[in-house]
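One chain of protein is taken out of this complex; the other chains stay put.
Chain lettering (A, B and C) follows the sequence in which the chains are written, and residue indices restart at 1 in each chain.
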Amino acid sequence: MTVLQIREALRAAIDEEMARDDRVFVMGEEVGHYDGAYKVTEGLLAKYGEQRVVDTPIAEAGFAGVGIGAAMAGLRPIVEFMTFNFSAVAFDQILNNAAKLRQLSNGQFTLPIVFRGPNAAAHMLSSTHSQAFESFYCGFPGVKVISVATPYDAKGLLKSAIRDDNPVLFFESEVMYSVKGEVPDEEYLIPIGKADIKRPGEGITVITWGQGVPVALAAAELAARDGLDCEVIDLRTLRPLDDEAVLASVRKTNRAVLVYHGWPYGGTGAEVSDRIQRLAFDHLDAPIERVCYDDVNMPYAENLEQLVIPSPERALEVIRKVAYYRI
Amino acid sequence: MTVLQIREALRAAIDEEMARDDRVFVMGEEVGHYDGAYKVTEGLLAKYGEQRVVDTPIAEAGFAGVGIGAAMAGLRPIVEFMTFNFSAVAFDQILNNAAKLRQLSNGQFTLPIVFRGPNAAAHMLSSTHSQAFESFYCGFPGVKVISVATPYDAKGLLKSAIRDDNPVLFFESEVMYSVKGEVPDEEYLIPIGKADIKRPGEGITVITWGQGVPVALAAAELAARDGLDCEVIDLRTLRPLDDEAVLASVRKTNRAVLVYHGWPYGGTGAEVSDRIQRLAFDHLDAPIERVCYDDVNMPYAENLEQLVIPSPERALEVIRKVAYYRI
Amino acid sequence: MSPPNDPTPAAPVAGHDLERLRHFYNQMLRIRRFEEAAARAYTQGKISGFLHLYIGQEAIAVATADLMRPGDRVVTTYRDHGFAVALGCDTGACMAELYGKKTGLVGGNGGSMHFFAKEQGLWGGYAIVGGHVPVATGHAFASKYLGDGAVTLCFLGEGAMHIGATHEGMHLAGLWRLPVVFVIENNQYAMGTPLRRQTAVDDLTVRAPAYRMTSDRWVVRDVFETRARLARAIEQAREESQPSLIELLTYRFRGHSMSDPGKYRSKDEVDQWKERDPLHRAQVQLRDEHGVSEEELDALDERIGEEMDAAVEFAESSPLPDPEHRFRGHYVEDDLAAGGEG
Partner (left out) sequence: MSPPNDPTPAAPVAGHDLERLRHFYNQMLRIRRFEEAAARAYTQGKISGFLHLYIGQEAIAVATADLMRPGDRVVTTYRDHGFAVALGCDTGACMAELYGKKTGLVGGNGGSMHFFAKEQGLWGGYAIVGGHVPVATGHAFASKYLGDGAVTLCFLGEGAMHIGATHEGMHLAGLWRLPVVFVIENNQYAMGTPLRRQTAVDDLTVRAPAYRMTSDRWVVRDVFETRARLARAIEQAREESQPSLIELLTYRFRGHSMSDPGKYRSKDEVDQWKERDPLHRAQVQLRDEHGVSEEELDALDERIGEEMDAAVEFAESSPLPDPEHRFRGHYVEDDLAAGGEG
């Protein structure tokens, strides 16, 4: 075991996969000569050269499309969005090309491509730079969606994503790049589509992913002091959802709270909630509640941002509400 | 009362508002000289001239942005997307400019702009041209979202949308443009944010909007033959949602089914479902179910498309399942 | 919009031998007859959705197909039947796709706008205007990366020149010097919008220098000339990895799609362009320069007519896609699980 930052774990995954397969390459703004805006790709240009570590102009639709076309033609691109916010201008390429071309061509093409980058709020970047994009992309048939919160998951899932023959959207977090954790020295892969119980418990199910994970775990700590035993499930893969992991826990606890970074209307949060009420209706002893952003554009001011972003305290309040709910 | 097609009702709304206020103008591909790809804007160029009925090149991000900039500067644009599918390339303009600029500027600017056009599946247009975009846009704080299914609603709500000082996304349906219905001869407005009971009932709540409305109503007819009394609620406004209308019905019927055009993962459907379980938990006697598209890219082949799109028969099956559900 | 003055006169082109001419004529006529058959089926209500005809522009696809080497790729718009036929796709499979049948080129998934035939070099018909341009650039990127010597030919309407994706895709191709040829099929209209209301300039190749591309521009009147000038661009892409921007002045004789009556053009204008129909020109050359008889021409047309009848018959008698087919194709593993049926 080695202790790595998430940033380093991601880099190790890319590095190993590039070493393993010549067709894997990295493309994006500042990924090469600048070593990555958040240093995920640091050192890769020096190691693999300009052909395989490709700096692009500011043209997300353009280079997302180039990645898609290259994948169709046999390469395995890793396309970095400096942040997923900038994927908004590449929305059409992801929706109408990445997600559709295999099915549209009746299986003539495969698209082994990973789009990755940081997502959701960081710190005082204001509304255009603080958005959680998984909610949109999870809706697209034809893609897989992953969101990671530990170095172990980051490495194991990114390697799986790079080897996957389908388009994968891979969500990271700027404020978590420096989070450290143990990573095995030997090679490992984490299967896509499997949630992980980050904290086992019996009292109430807390479902989370990405930047929500530390918040959920901290809230669970607080709840434990109150005698509330939370089971914290990190979904890790958001499409396809690991229904079974969620349902198994809810059948046991009969209560569920979601904690995540993102807007409240629709998206991944509403989907998970809907699946629980639909597939575990008879087991529910309380409404499912969600702890996420306020339904507002993220303000710049620090005090306001902190109010909009879910905190352990806010999550605890909701966990208590759900735990103590009586019909 | 006059009997109008939805197309004509929309046109009448635009025409009346253009006559009423010089700052209202129409912009989009083929809206002028071609009289509109689906003839919604027929005759308006002849009546109002090229300054107020503006044909654009194929540049959705460009002309959506022009509309936004014009709205900030005092005009009241109605931007037509030939279909909402093409708004995918203008996603950033809607997300980051239309929805944010008022709040970002701390209220210095108002953005009275309507984006309108047909949405969701028509007939054999295949996957890129059959998508339901309200699910994405409903998630944006800062916009309002409307979806209409009758000439009466189309006219009354489009007029309200044009007069609204906020950005409004207004969803129509290509296959419903010729649907006829009565429209008052005198002027009227329908308030944004109010659902409409399209069929009163006591047994089970069926929630729908847009192209789902005729499907839900037909399913309710079929259900009536079975002795199942459906209350069909047409949401009409999807953001802000009329929670009260939905909850009042569910508190009465204790059961809810959603019928709509769109993908199953997330979006408006999941949001409505989540709100019901959360806000009417104690009243629910059965899980909430959704009848919508299969979780696939829309195939071209007619038989497959018909299977993917919700039919009255498929809706009926689900209505029965929910109606007869026993814990 | 009347036919513009040709920037360079259409000189008779060498290599004009009879076999060649006959082949080109045959291919152009096959495309036209295929589409006429499709249009009839559409009018009879047997085909639905969108149907964008290529009639009038066939010489472009035929000249292109003749220049392609194994591995080369064509990427084009929803106006894609011509390329499919010219590249050797089975007309029965093409017609069956329009009918949404299981035997269709893409199994009924795509319809008219989305013909894909990788084996034949047709890397797809795309329906979001401009959205395919960066994808084509990506194919060329892969060719350069892999050193496979292939050239990608990306076709687009002149209406696609004003959208962002086109700009980004072309710019990246120029910046990285990728082996790709961008061919604007300027048929004078984007739906009902004539060029002068679409764009600030007359000559769309004025953009080439901004992308460090070379350019060429001509009226498509003669399939040989078109072939010869396209050949130069392709060779330059292949040999020097130098991309280029070609503007072909052409015309669609039909409406934008079957639902468009085309009222925005005068009969006169259409007639003027019809006089330059490359198919007609090839026929005249066969007859007048090579002495091919009316009977022979009629016989050829009849043979093609039979092919198209057979294509329609095949399409009509083919089964619908399997209901489960709607769930296939999205993920590699699903198809593998379903026995690789695609």
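To be clear about the criterion, contacts are C-beta pairs under 8 Å (C-beta built on N, C-alpha and C of every residue); 3 or more make two chains touch, one makes a residue touch a chain.
Here the structure is a predicted model, which means the values were calculated and not measured.
J.: Taking the complete complex into account, which shown chains does the hidden chain touch?
T.: Hidden chain, whole complex, touched shown chains: A, B, C.
J.: Kindly state which of the options A:D21, A:E42 or A:D55 is in contact with the chain not pictured.
T.: Once the missing chain is taken into account, the touching residue is A:D55.
J.: Of B:A59, B:A161, B:V259 or B:I288, which sits in contact with the chain we cannot see?
T.: Within the whole complex, the residue contacting the unshown chain is B:A59.
J.: Where the complex has a chain not shown, which of C:R33, C:H52, C:H162 or C:R252 is the residue touching it?
T.: In the complete complex, the chain left out is touched by residue C:H162.
J.: For chain A, which residues touch the unseen chain?
T.: 29-30, 33-34, 37, 55, 57-62, 85-86, 88-89, 123-129, 294, 296-297, 299-304, 307-308
J.: For chain C, which residues reach the chain that was dropped from this view?
T.: So the residues of chain C touching the missing chain come out as 162-165, 167-168, 171, 174-175, 198-201, 206-207, 209-212.
J.: Name every residue on chain B in touch with the hidden partner chain.
T.: So the residues of chain B touching the missing chain come out as 25, 51, 56-57, 59, 61-75, 89, 92-93, 96-97, 101-110, 141-142, 144, 165-166.
Heads up, the rule we're going with is that only the chains that are shown with their structure count from here on.
J.: Taking each chain's centre as the mean of its CA atoms, which one is farthest from the centre of chain B?
T.: C
J.: Nearest chain to the global Cα centroid?
T.: B
J.: As a quick test, compute the distance in whole Å between the mean CA positions of chain A and chain C.
T.: From the centre of chain A to the centre of chain C is 41 Å.
J.: Would you mind pulling out the distance in Å between where the CA atoms of chain A average out and where those of chain B do?
T.: For chain A versus chain B, the centre distance works out to 30 Å.
J.: Mark out which residues of chain C touch at least two other chains, giving numbers and ranges.
T.: 109-110, 114, 128, 131, 164-165, 329-330, in rising order.
J.: On chain B, where are the residues touching two or more other chains?
T.: Those would be 61, 88-89, 126-128, 296-297.
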